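Once you've had a glance at the structure underneath, I'll fire off some questions.
Shown here: the complex without one of its protein chains, the others still in place.
Entry: subunit A
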Amino acid sequence: MRTCDDRIVSPSAALALVFGFSLAVCLPNAADAQAAPKPVIQETLQIGDEPGRISTEEVVITDGPYARQVVFFRSNEVPGTLVIHTSERFAYLVQGNNRALRYGIGVGREGFQWSGLVRVSRKAEWPDWRPPPEMIARQPYLPRFMAGGSGNPMGARALYLGSTVFRIHGTNQPETIGHAISSGCFRLANGDVIDLYERVPLGTKVVVRQGSSL
């Protein structure tokens, strides 16, 4: 199973990330070979990314299991820690007193799923999008660069995870929440990622867990 780089990012590495990251989307590319142990140049999205498609800017999931809600969650992690269970499609923001604020997420498709301990190394509002070369090879019609905004597949906010190429971001396709379609990233509806962004400071510990395999 491929795991993400689990080093805690040093300040200088974090600084390097700020400049180096604009290239990466969710696919590892050559520049990120260090972060991704094995080169993974594969399919990214089976459904199109639909750049330009405008979702309601701040869609919040209000109904059903993927609605943001406080749930029972027993944890030894300190309050403020973000725990992501990929197999359940949930992210838990630990609140203490056996409770957590739970968000529905879309996760990396099988084979792209990873686990590890990282920290939030950078935060961005309405991040730009630069599809990596592999993605453009497959979907030549994709733009080479797309400025952040309401039609951007990266959505309203992004939380960068350690020195990995992965991030927690929004989406202009809120109906994909609860599914495994992104290539290792965790996506939330825009309104929910804005809510999470406000609650999660830089340096927040993020634990990514997946179900066990045979």
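Simple rule for what comes next: a residue touches a chain if its C-beta (ideal position, glycine included) is under 8 Å from a C-beta of that chain, and two chains touch if they have at least 3 such contacts; residues count from 1.
FYI, contacts and distances are computed from a predicted model.
Asks: Since a chain is absent, check the UniProt entry for it and pick the matching name: "Peptide/nickel transport system permease protein", "Amino acid ABC transporter substrate-binding protein", "Acyclic terpene utilisation N-terminal domain-containing protein" or "Acyl carrier protein AcpXL".
Replies: Per the UniProt record, that chain is "Amino acid ABC transporter substrate-binding protein".
Asks: Thinking of the whole complex, not just what is shown, which of A:Val59, A:Leu82 or A:Ala100 touches the missing chain?
Replies: A:Ala100
Asks: Considering the whole complex, not just the chains shown, which residues of subunit A touch the missing one?
Replies: 62-65, 67, 69-75, 83, 85, 88, 92, 97-100, 102, 209, 211-214
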